[in-house]
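Note sheet for the following structure.
Removed: one protein chain of the complex. Kept in place: all other protein chains.
What follows is chain A.
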């Protein structure tokens, strides 16, 4: 039975703001109805998103569902950023925990929703429509957790990860994915360290600027000049501080987010490939069983084998499509992150070059006039 498609235009979906309600965070999602000016606005909590994700996992009657690369949902946000919670949030969410007012996190949620809404199969799920348009939140509807919410966590299954593939294409994909997952994780973590250092530098500049400010209170003409210089220097350091804040912000909102998405995307792809591999193992087992079956069980085993084989083939074909899509999307996403990042940093560099140049001129003027005054005395 064909479900009616999403009534919302995928690209219009925005997660515009976050409000804190006690311990919970409430996200405001706005979107536009397809082919119309009508806007929709709803408020949702993280649990609502989780509900959507689970609903997607546990769809029935979708052939080859396991071959779908599910758009990754960001981790659970811990509200109220006190220092210990902050450290924990950083560990769990990485870049998404940084920035003011959960800006990056909201962007990540937005991208998630857009990816689901743009997915040919997933967008048809009623849960998405409900999440985006219903005035009532999905509430505490418990969803039967699909068998593959995070298969990679199933310890016993992990040994299957290295199972050799029949198909070269998939074997290559698996190999490539393994290294990409690892490298993108490392790159994201290292970049996070860079951003944190920049933020710490900004704070240190703030302290320095204050210390310089405190040197300003001396009497007498030469001491007065010294005060002036300390003030100037304090202003300069302040500008340096703001520069670092901007640079860090640019980093985390563009490339940081991009790397984070890349990493989580690769993880989602890894999950899918793993599911397929598990199915492959299942298939090979079924084939063996069918061959070894005693005549009375043979027919049943053959049936089983056929079902698994059909399933596996469907999964593989969907997977191929998904991988093609995924690779394209990933390139687009990274490209826009890189371009965005570069443009923002370029803009900041130009701005601050201008600012520092003006301050330099002002200082030179100050020094020249003072020395002229001194000579006249």
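Here is the rule we use: contacts are C-beta pairs under 8 Å (C-beta built on N, C-alpha and C of every residue); 3 or more make two chains touch, one makes a residue touch a chain; residues count from 1.
Rule of thumb we're sticking to: contacts and distances are computed from a predicted model.
Chemist: Going by UniProt, what is the name of the one chain that was not included in the view, given "Histidine-containing phosphotransfer protein", "Sorting nexin-2", "AP-3 complex subunit delta-1" or "Superoxide dismutase"?
Modeler: Cross-referencing UniProt, the chain left out corresponds to "Sorting nexin-2".
Chemist: Among A:163, A:200 or A:297, single out the residue that touches the unshown chain.
Modeler: Missing-chain contact among the listed residues: A:200.
Chemist: Which candidate, A:6, A:240, A:286 or A:301, sits in contact with the chain we can't see?
Modeler: A:240
Chemist: Can you tell me which of A:16, A:120, A:171 or A:211 touches the chain that was removed from the display?
Modeler: Missing-chain contact among the listed residues: A:211.
Chemist: Since one chain has been left out of the picture, which residues of chain A touch it in the full complex?
Modeler: 176, 179-180, 183-184, 186-187, 190-191, 193-194, 197-198, 200-201, 204-205, 207-208, 210-212, 214-215, 217-220, 222-223, 225-226, 229-230, 232-233, 236, 240, 327, 331, 334-335, 338-339, 341-343, 345-346, 349-350, 352-353, 356-357, 359-360, 363-364, 367-368, 370-371, 374-375
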